[in-house]
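Complex shown without one protein chain; remaining protein chains in place.
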Amino acid sequence: MNDIPVAKSSAQPSTPEPLRLHIPPHRSIPGQRPDFSYFRLPPAGGFARPAIDVPSVETHPLATALIRVLDDEGGQDSRAVGEWDPHLAPETLRQGLRAMMLTRAYDARMYRAQRAGRTSFYMTSTGEEAVSVAQAMALKPDDMLFATYRQQGLLIARGYPILDLMCQVYSNAHDPLKGRQLPVLYSSRAYSYYTLSGNLGTQLPQAVGWAMASAYAGDTRIAAGWIGEGATAEADFHHALTFAAVYRAPVVLNVVNNQWAISSHQEVAGGEEATFAARAIGFGLACLRVDGNDFLAVYAATQWAAERARANHGATLIEHFTYRAGSHSTSDDPNRYRPADEAKTWPLGDPVERLKHHLIHLGEWSEERHAAQEKELTQSVRDTDREAQTYGTLGEGPHFGIETLFEDVYKEMPWNLRRQLREAEGQP
Amino acid sequence: MNDIPVAKSSAQPSTPEPLRLHIPPHRSIPGQRPDFSYFRLPPAGGFARPAIDVPSVETHPLATALIRVLDDEGGQDSRAVGEWDPHLAPETLRQGLRAMMLTRAYDARMYRAQRAGRTSFYMTSTGEEAVSVAQAMALKPDDMLFATYRQQGLLIARGYPILDLMCQVYSNAHDPLKGRQLPVLYSSRAYSYYTLSGNLGTQLPQAVGWAMASAYAGDTRIAAGWIGEGATAEADFHHALTFAAVYRAPVVLNVVNNQWAISSHQEVAGGEEATFAARAIGFGLACLRVDGNDFLAVYAATQWAAERARANHGATLIEHFTYRAGSHSTSDDPNRYRPADEAKTWPLGDPVERLKHHLIHLGEWSEERHAAQEKELTQSVRDTDREAQTYGTLGEGPHFGIETLFEDVYKEMPWNLRRQLREAEGQP
Amino acid sequence: MTAMSMVQALNSAIDVMLERDPKVLIFGEDVGFYGGVFRVTEGLQKKHGERRVFDAPIAEGAMLGAAVGMGAYGLRPIVEIQFADYIYPATDQLISEAARIRYRSAGEFCAPITVRAPCGGGIFGGQTHSQSVEAIFAHVCGLKTVMPSNPYDAKGLLISAIEDDDPVVFFEPKRLYNGPFDGHPDRPARPWSSHPQADVPEGYYTVPLGQAAIVRPGSAVTVLAYGTMVHVALAAAEEAGADAEVIDLRTLLPLDLDTIAGSVKKTGRCVIAHEATRTCGYGAELSALVQEECFYHLEAPIERVTGYDTPYPHALEWAYFPGPQRVAAGIRRALEA
Partner (left out) sequence: MTAMSMVQALNSAIDVMLERDPKVLIFGEDVGFYGGVFRVTEGLQKKHGERRVFDAPIAEGAMLGAAVGMGAYGLRPIVEIQFADYIYPATDQLISEAARIRYRSAGEFCAPITVRAPCGGGIFGGQTHSQSVEAIFAHVCGLKTVMPSNPYDAKGLLISAIEDDDPVVFFEPKRLYNGPFDGHPDRPARPWSSHPQADVPEGYYTVPLGQAAIVRPGSAVTVLAYGTMVHVALAAAEEAGADAEVIDLRTLLPLDLDTIAGSVKKTGRCVIAHEATRTCGYGAELSALVQEECFYHLEAPIERVTGYDTPYPHALEWAYFPGPQRVAAGIRRALEA
């Protein structure tokens, strides 16, 4: 039983070559020079923008594209080019820049807050701010968002109070989630932002279900869902694509390919053989692959997919090709699994810098205004943090009362929880 | 909370058109004329056969193809044409024909055995015999097979004793599985046929795991796995494709698209928007789509995929386009959900008839020999059934003893099972 | 009032709720055009349209994922899992998501979902069409777990489940679908029409979740059962000639502990019967609770009569099934201890 010897010779002498197990190699080695030689950067403006009602098959060539609008290889002289240029007003661009910078400032602050012991855990989205901010702006404010832990920019771009974010991270007495959730697992019904799960992937079929419900109801609001490239291996990703295709759900599904899943390169998730956008092809879904560090490209792709969904032409899968510049979370040290300067040499650059240069190129922004805004945002985040701390921190409290441990498990508390609450309160 | 009114008007007056939920329509209506107008039959020999070591992307156009070898639109004058012709010896073809006919005779007999009350359940593979028989013949005898309940032809083509199959179906005292499993959920280590599950899909990632193990061990045996088109919606399908791609597992993955999943048409599984072969594209796996009722095409496709896997070029997903001619199982009545004559009008015909005509065309077979063989097989199956019944039937017994209920839960029986066995035996 | 089988009563419950509440919809494998492999949704697509009653791809996890999203939107989806044995692919969405959403969102979102699944054996379905998996879900805070034993309760409980704002896992003992079953496979089957609890009102009514029913009053021993085992327990009580009080739990979570404890304090003896495997089955929780509540009233060890700790076999189905003889033996042991 199950006693086959390892490396047993085959019964078939005609095929001498032994089989080999392929393990995706870990190519990023700490201490070595970052190697992006595998990466070919297509020019900005290089891909046509199909009409939003084309059959999905016409989008499939875009699965291996990289939609780019900012023609900024050189850095400073940054123009918007090609059919995907969303032609946004300078004010909109400045708004986007500001939300990205605020996200970054917030992340920096809370990362340090964790390091300083004010909470247990934090995750930054540094380097990926264009994805969340541009997407929030391209969607309507009441479209429902099913994000992962790395899209805080969605909430920030929608104007969700930084104070509330911080109180959640501190699990303090003003935490909208009553201290129940791990930091960064926000929820806000008022901002159409679905409760985050610690389990990867689960929100994606939920986004599809919400979109199905909206269509069922004859509503006009669509849903959008996000997943990391690593988590696309989970069943939920397959489930989301299947249901989105079968019921033509009005949903925008986003794979944020930031190259890393904790210590595993995107190749471990299947990125070695195909792009993540290409997963759509087998379901007949539309797909787009976009430079995730290009604010304009992300905006344009999202707008395209949202319009398509809203016009009842079905779901789109967008792969955002970006790079996780920081650690996975406060719990890991990326220098153990990749060169320390990989982020800096990432060929697609930094989304904040790139939008800044574009605005400057347009004559709508300057290094001075940028520096001033950075200072202002840092200051305001610091002030808000001071206020947040007055409501408590994880270690010091105050926290919500013990009864909140037992509430909301059900709508009404059953006898076993009432009994346990009494025990917890030290009552007989 | 969750109190959004249904059909609420949107906050966005700019998009007046309400969203619509698409439900794949059920087009096959009992009592109506079968409608295959959606189906375009490509000519036999119409597609090139790539070298077995091409990059997978070169196979992707075949995802929307239908590889056909038998040029038999007219019926009788049935030639083998095109690059995919496997050029099999007439003796091999006759062997395949015989195994298909034996499978059909066996199915017919056991279906009636269930109707006659000799067992609880049965499932035929009528109309799909080419898939299992040609594949068994194209693979090597010790390649490991991870089948579904509808590939009994694999075992039959490998020469597994019909008597043992029957004893399993009767759950009698000679049942190799000791009466434990539902009929048709066979297992045979000796014939490299993995134990069948009642749970759909689960065997597919196991096939990949087995193939990974074979590669790990430097063995030369490959694995093959099967799944129904309906079950491709399950997580296991996604898992199998992901692992097959990431580790380049030497495995042949088969989707048997027999158009139906109990009462649900393949469109409910996502067949409306894309083929099932196309699911491979998003993973960078090779794919082939084949006329599943064309013995030669199935053989050729399987041979191609097996050679590719054995030469360390990775996995192939084959979609076998066929038709479930019988009921799903003895538990359903297909006349409640499709026209009674749909099977007869199926554009791809019957695999046994088609191979018969080809052999006759080659001058290697005749209607007389066919009729005689049919009679002989029916007779031999009937005789075997008589013998099987002497070992018992489900209702009448004899069965394996009560101790077999408790054995094999673990390698060694723990105290709780020993205790329960004593209780079941009426001992204190 | 009409005499309804369990299948008809469940069908009626769904029909009534589709009629009353536009937020209710139902989907699952083969539930649409065909009406479900057990016919529970027969005629409902025709009556209420494809939008309300439709087939799903074969992906239990996807169904639950979509249902959670629909629930967040404000709908009340009903999901049919074709057999309880196939609920495992949906466990993550059920346990990590549906059951946790109200809590983790501090009440902002909830998952008013009903998951229906036929369970239990007795139809020669082998190990993958016979399982009773209720204990797994009864361990999960945030879920409610229900199992009816007759048409009247089935309809009333299902309507309560659909209306409940928390996720409910609703197990339907498939052996009872078309007639009561007292555990004697060799005796002629009775139809539901001859059973008092098959008198089912055509319209809307509820049986509240969390309330057990004393289906046979008695004073010598308490027998706790649910689903098919209620009928087995009644037969066993007769066979043992015991003055047994048989309690049909109806809802496992939240459990009606008052009714149970009240009975055991009276009888001093308790037998627990279920079809699921023994170790860590729901009977373990019942035994623990009864022992905690009634320790000083117990005159004999609490007995568990359950499925063996093996997969459900095919040929030896009736050797596996905890039938009336085994339950009666448990009752006798409890009485004689």
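For reference, chains read A, B and C in written order, and residue numbers begin at 1 within each chain.
The working rule: a residue touches a chain if its C-beta (ideal position, glycine included) is under 8 Å from a C-beta of that chain, and two chains touch if they have at least 3 such contacts.
Predicted model only: the values in this text are computed from it and were never measured.
Asks: Which shown chains does the chain we cannot see touch?
Replies: Hidden chain, whole complex, touched shown chains: A, B, C.
Asks: From the list A:Leu70, A:Met110, A:Leu145 or A:Leu185, which touches the chain that is not on show?
Replies: A:Leu185
Asks: Which one touches the absent chain: B:Gln95, B:Ser187, B:Ser331 or B:Thr378?
Replies: B:Ser187
Asks: Of the residues B:Ala44, B:Ala80, B:Met110 or B:Ala211, which one touches the chain left out of the display?
Replies: Touches the omitted chain: B:Ala211.
Asks: Since one chain has been left out of the picture, which residues of chain A touch it in the full complex?
Replies: Those residues of chain A that touch the unshown chain are 1-7, 21, 23-26, 120-121, 171-172, 175, 179-183, 185, 197-201, 230-231, 233-235, 261-264, 268-270, 331-332, 336-337, 394, 397, 399-400, 402, 404-406, 409, 416-417, 420, 424.
Asks: By the contact definition given up top, give the residues of chain B that touch the hidden chain.
Replies: Residue positions of chain B that touch the missing chain: 144, 146, 176-178, 180-181, 185, 187-189, 194-195, 197, 199, 202, 204-214, 216-217, 223, 235-236, 238-240, 242-243, 246, 407-411, 414-416.
Asks: Can you name the residues of chain C that touch the chain not displayed here?
Replies: Chain C touches the missing chain through residues 61, 85, 88-89, 91-92, 95-96, 100, 103-104, 127-128, 135-136, 138-142, 253, 276-277, 279-285, 287-288, 291-292, 295, 298, 300-304, 309-311, 337.
The rule we apply is simple: only the chains that are shown with their structure count from here on.
Asks: Starting from the mean Cα coordinates of chain A and chain B, work out the distance between those two points in Å.
Replies: Distance between chain centres: 40 Å.
Asks: How many angstrom lie between the CA centroids of chain B and chain C, rounded to a whole number?
Replies: Inter-chain centre distance comes to 35 Å.
Asks: Which positions in chain C are in touch with at least two other chains?
Replies: 51, 57, 59, 61-62, 71-75, 89, 107-110, 165
Asks: Do you know which chain B residues sit against two or more other chains?
Replies: Chain B, residues with two or more chain partners: 1, 4, 6-7, 21, 23-24, 233, 235, 268-270.
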